[in-house]
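The complex appears here minus one protein chain, its other protein chains still in place.
Up next, chain A:
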């Protein structure tokens, strides 16, 4: 067991302790306060998912919100069907849809929904990844393709009103019944469920980053060409991490739809997608744990400050983001690492410092 791993395990234990015991105690087990916090926790999952693809493998996915949205719609479709009983969902009537569309049918089943919310985003992410990485697309072009996909996907969801509820999204959802347990989202047990999902996702993420798989991904981030010369199939590694990241984002989306009790196309907007990038960057993209903490901190600040500065909040967000990108590119995590180094009186060596992003390698463009 190396030191990095032991630090991460200590960090995760602390984090899990705070989330599972500290926060509920702080809000004196008040369901309504904890509901807000479970919203932050579900967003922490999508942020840590981005850290896997962006921080570990150097693939900046600006379309993370698309897979997140797929998950939230999967969950919302199931709950909408439950709420509509034997009839059609109400918005379909407004759009002159006579019979239940084919793709809605299977969402009657909870098992299918849970699998779909995880696997459909993963499959879509995988297809995009195969499409890009087989052609050795890298750097900025990954960001642009994923961004274009996000814009197209959001337009499609808004356009297909009869299927998706269009601009209004899916509202008026039923409560989820999970193995006979009717989930009240304002209960402490719901909070523990979301918190449990986050901790499980973090354990999985830490396991991945510390495995040999994670090591190869970091090698790809540093120099894809050289990793290829070592005989690794770079495209396959990139595709797998993209799939995992998209699947986790879908999972986060399902929880998010549960917390907010609706699914809306704004979950798939460009600004939401870049907000995920902001959380991840503020926390520190190299560590899944830091990315999750970043999401919670930024959203907590947004929740508290946007009451005080209703208009100015976005300004604060923009400035914060700019400062992080310019002066602390490794986020809070980077500050902690540097502080730790000073404490142990080790001079920061340039060898250890990671270059902040994958250089645009002209050889890979053509």
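Definition applied: a residue touches a chain if its C-beta (ideal position, glycine included) is under 8 Å from a C-beta of that chain, and two chains touch if they have at least 3 such contacts; residues count from 1.
In the analysis below, contacts and distances are computed from a predicted model.
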item: Protein name, per the UniProt record, of whichever chain is missing from view ("ATP-binding cassette domain-containing protein", "Oligopeptide transport system permease protein", "Cysteine desulfurase" or "Amino acid/amide ABC transporter membrane protein 1, HAAT family"); value: "Amino acid/amide ABC transporter membrane protein 1, HAAT family"
item: Residue among A:118, A:132 or A:254 touching the omitted chain; value: A:132
item: Option touching the unshown chain, where A:173, A:224, A:317 or A:337 are the choices; value: A:317
item: Candidate in contact with the missing chain, chosen from A:83, A:100, A:119 or A:143; value: A:143
item: Option from A:60, A:92 or A:255 whose C-beta touches the chain left out; value: A:60
item: Missing-partner contacts on chain A, residue numbers; value: 60, 62, 131-132, 135, 137, 139-141, 143-145, 147-149, 151-152, 155-156, 158-159, 270-271, 274, 277-278, 281, 311-312, 314-315, 317-319, 321-322, 325-326, 329, 356-360, 362, 365-366
